[in-house]
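Below is one structure. I have some questions about it.
Here the complex is missing a single protein chain, while all its other protein chains stay put.
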Amino acid sequence: MWEVLDLELIASGLRLSTPLILAALGGLFSERAGVVNIALDGIMIFGAFAGAVVAYETGNPWIGLLAAMLLGGFVAHIHGIASIRYQADQVVSGTAINLLAIGVPAVLANALYNSTTVTPNIQLMLPIIQIPIISDIPILATLLGKYSILVFFAFAMVPLTWFVIFKTSFGLRLRAVGENPEAAETAGINVYLMRYYAVWISGLLAGLGGAFLSIAHGSSYVNNISAGRGFIALAALIFGRYTPRLTLLGCMMFGIADAFQIRIQGVIPIPGQFIQMFPYVLTMVVLAGLIGRAQVPAADGIPYAQAK
Amino acid sequence: MFAVRLKRITKRFAQTLANDAVDINVRRETIHAIIGENGAGKTTIMEILYGFYQADAGEIELFGEKIEITNPQDAIRNGIGMVHQHFMLIPPMTVAENIILGMEPVSRSGVLQLAQAEEKIKKLSDEYGLEIDPQIKVENLSVGIQQRVEILKALYRDAEILILDEPTAVLTPLEVKEFFQILLRLKEQGKTIIIITHKLEEVLEISDDVSVMRNGKLVGELPTSEATANILANMMVGRDVLFELSKTSVTLGKQVLKVEDLCVMVDDKSRLKNISFELKEGEILGIAGVEGNGQTELVEVLTGLRKLDSGTVWYLGEDIANLSARKIREHRIAHIPADRKAHGFLTSYSNAENQILGFHYRPPFCRKNGFLNFANIKENAEKLLSKFDIRPPLPDISTGTLSGGNQQKVIVARELSQQPRLLIIAQPTRGIDIGAIEFIHQQILDLRSEKVAVLLVSAELEEIRSLSDRTLVMFEGEIAGEVNTDTFDMEKVGMMMTGHH
Partner (left out) sequence: MFMKKYEIFILPVVSVFAAMLVGAVLIFAVGENPLVVYWIFFKNSLFSLNGIGYTLFYATPLIFTGLSVAFGFRCGLFNIGAEGQLYVAAMAVTLSAIWMDGWSAWIVIPVCLTVSVVAGGIWGGIPGLLKARFGGHEVINTIMMNLIAFSLVNYLVVGPFHREGTQILETDFIPVAARIPRVHELIPIIPKTLPLNMGFVVALLACLVTYLILWKTRWGYEIRAVGISNSVSKYAGINVNKNMVMAMFIAGGFAGMVAIPEVMGYRYTFHDSFSAGVGFIGIAVALLGRNHPVGVILAALLFGALIRGSLFLDLNFDNLSKDLVMVLQGVIVLFVASDKLFKKLLSLVRIR
C-alpha cells in the first residue's frame, strides 16, 4: 500500500485540488461579505454542464470555459437575489440551487442529447502546460511538469485573492459588509451591491471549478460530476478560517486524500466504496473543529435589511 | 447665526408619529443638548439630519442655506458627522481601517494607501487631543477609546457639525470627564456639537442650549443657564417626577445567600476576583457599576448559566455552585434578565406559553405523562395578565407583539408567580416607558416587604439609590466599595465605579 505514496500522488493531489481551490476561493469572497453559499456544489455542476455543452457545440474549450463562468455567475446571482434582496434564509436558497442543479442539467441534456446522465465527449480539452526547463529536471518534472492551465490559474488565484481581500479598498469594504453591515452602510457603502459582487465572484470561480471537471480533467459532463466537491470546498474554507492561505492548505489536503482514495482502490482489500468515503469522513472530522473554531465573519448568514 | 435649523420636521413610521412639526435651532460653535425620554423622537430627528431617513415634511437649513439631505453621504458632504449610541465599528479591523472605510485613499488600481491615512489621522488626533494608535484593532480598545475612533471618523471627513447619540451611556465617570474635555476642545476649534441624551446632570454641566422633546413634539428650547433639573425633568415627563420612592423599613430575616471568594476566568482574563457578600431576607442589595465590570458574569454564576472557577455560593445552607439553571429555579431562585429579547422570552411564543417558560416541565403545567395541561396554563396566564396589568391581556397572542414595557411585565409576572425566595434582577427598566418602570419598582419593593431577598444589578444609579438597602459597587471584577442607603453619595459611588476608593 505504501508504494502509492510517491510524487505522482502529490501531483494528482494537486490536480484534484484545483476544483476545490476555485470553489473554495469563490466561497471565501461570498462568506467574507456575509453571504453563506451552500450552493457551491450546484454552481459547479452548472459550470461543468455549461462548459461541456458549449465546448462540444463550438469545438472550442475556451468558449466553454467562458460559458461555465457566465452560467456560474448567473446561478449565483439567483441565489443572491433570493438571499440579499428578499432576505431568504441563505442556506435554504443555496439548497434550492442545489436542487435545481440536479434537475435542470438533466432536463436540458435530455432535450439536447437524449441522455439525462451524460453529454458527448468534447474533442478539444483545455491545454496542458509543460514548462520547458522544468520538464527536464527529474523530481520537479513530476511535481510541476504536466498540468492543465487551470491548475496554474487556480494556484495563482490564491495570492491574488489574498491581495484583493486584504490590500484593496474593495476588499476592505467587502470585509466590512460581512462583519458589520450596519456600520458599513453608515460609512456610505452599498451593502447590497457589495454582497452581489461577492456572490457573482463566487459564481464565476465555482463555475470555473466545475468546468475543470468537465473540460480539463474529464472530457464531458456526467451525472453527479461534482461528487460533493462543492461541500468539501466549503469544509476546506472553514478549516482555512476563511483565509486564502490556510484554505489552500485545506484544499490540498482534501485533494491528496481524493488522489489517495483513487489510487488505493484495488491495491488493498478494502472495498472501493469504503475508500470513497474517506474524504467525506475527513470533512466531518475537520468540521468537528479539531482545528478550532474559525473566526466566522460576524454577519455571515444573517440577512441584512438595507434602510430606505 | 445658526449652524443648523430644523424647521417643522415631521416623520411618521407606520402607526407612530415619531416627529411632529419639530423645530430645533442650533447656534454656531455651541454644544446643544436634545433631551427626552426613550421614544421621545430625539434620535429620529437627528437621523433625519444625518440622512438616514427623509422627513415627511419640514426643512433643513445649514448655516443659513436650505439643503436637501437624502442619505448619509449628503450629510457628510455638508459637514455633518454622527456618532451613534451603538458604535458603528468593525472590531477585527484596525482603527485606521475603520476610520477610512467608505472613503479609502487608494492608488489608481484600488490598492489601499494606509500610510497616507495614518498620517492624516495622527494629525487630527494631535489637533483635537484625541490620543490614538491607528494600528490597533478596535476590538482591543476600551469603550472610551472606541468612542474617540468614532469622533475621529467624523473629523476625518471634515465634519463641522457633530451629532452624538447618548455618548456617555457606556462611559465611566472618569471617561465622562475626559469626554467633556474633548467636547470643549472641539468647540474651541470651531465645531458645533449636538448631544442627544437623557442625563440631566450632564446637560446642565456641559451644554449651552437645550431642546426638550416629548412624544415626538418639541416641548421647549432654552439656554442651559436658565434651566434647572426640575424644570427639565418636568418638561421631559410632563409632570413632577417622583425622585423618591416610598420605602418602609423592613426588619431583615435570616441569611439567604452567601457568596465567598467567587472567581471566574474567561479566556485567561479574570472577570470576577474574590467576590464575597451576604444577602438576607427582606433586603435589596444593589450592584452598581458600569456594564462590563463583571456584573453579567456574577449574575450568570448565581443563576446557573456559568460555571465558577473557585469560591462558594451558599443558598439557605446549601452549596448551589455549578447547579444547572433548571435546578436553580427549582430552588426558588428567580432571574429577570438584563436582555429580555436574548434571554427573557420567546418572541413567537404566546403570552401563555411564555408565562410557563422555565416551569413548563412539571405540575401544574405538565402532566406526569409529558402532556401539557392547557387548562392550567390558560388559567395561569389569565391570572398573571390581569394581576400585572399587561396589555393587551390576551393569552394567545405572541409576546413579540407587545411593547417593551409589557414584555418585561410578562417576564416579571412569570418569575414572581413561582413565589421565589431570592430574586436576581438585572437592568430591569432598560428601554421601558415610565409607567412600566414605576410598576416594576413597586413590585420589587413589595417583594422586599414579603421578606424576599433581592439582588438588583443596574447601571442606573438613580434606580439603585432609590431601591437598595445596601449597595456594592463593582469595578473590573472586584467589589470596589459598599454603601448604605443613608450614606449613598453619588459622587463617592461614582469614584468607586472608576476604581478610586
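As written, the chain order gives the labels A and B, with residue 1 at the start of each chain.
As a convention for this text, a residue touches a chain if its C-beta (ideal position, glycine included) is under 8 Å from a C-beta of that chain, and two chains touch if they have at least 3 such contacts.
None of these values were measured; they are calculated from a predicted model.
**Q** Just one of A:Ile10, A:Ile63, A:Ala88 or A:Ile149 touches the chain that is missing; which is it?
**A** Checking each option in A:Ile10, A:Ile63, A:Ala88 or A:Ile149, the one touching the absent chain turns out to be A:Ala88.
**Q** Touching the hidden chain in the complete assembly: which of B:Pro92, B:Gly292 or B:Gly358 does that?
**A** Of the listed residues, the one touching the omitted chain is B:Gly358.
**Q** For the chain that got dropped from the picture, name the residues of chain A it touches.
**A** 38, 78, 82, 85-89, 91-93, 95-104, 106-108, 110-111, 116, 227-228, 231, 234-235, 238, 271-274, 276-277, 280-281, 283-284, 287-289, 293, 303, 305
**Q** Under the stated touch rule, tell me which residues of chain B contact the chain that is not displayed.
**A** Output for chain B: 303-305, 324-329, 335, 337, 342-349, 353, 357-358, 360-361, 366, 370-372, 397, 401.
FYI, only the chains that are shown with their structure count from here on.
**Q** Please work out the Cα centroid separation of chain A and chain B, and write it as a whole number of Å.
**A** Here chain A and chain B have centroids separated by 45 Å.
**Q** Using the touch rule from the top, collect the residues of chain A that touch chain B in their complex.
**A** Listed in rising order, the residues are 167-170, 172-173, 175-176, 179-180, 182-189, 295, 298, 307-308.
**Q** Write out the stretch or stretches of chain B touching chain A in their complex.
**A** Result: residues 52-53, 71-73, 76, 82, 84, 87-93, 97, 100-104, 106, 109-112 of chain B touch chain A.
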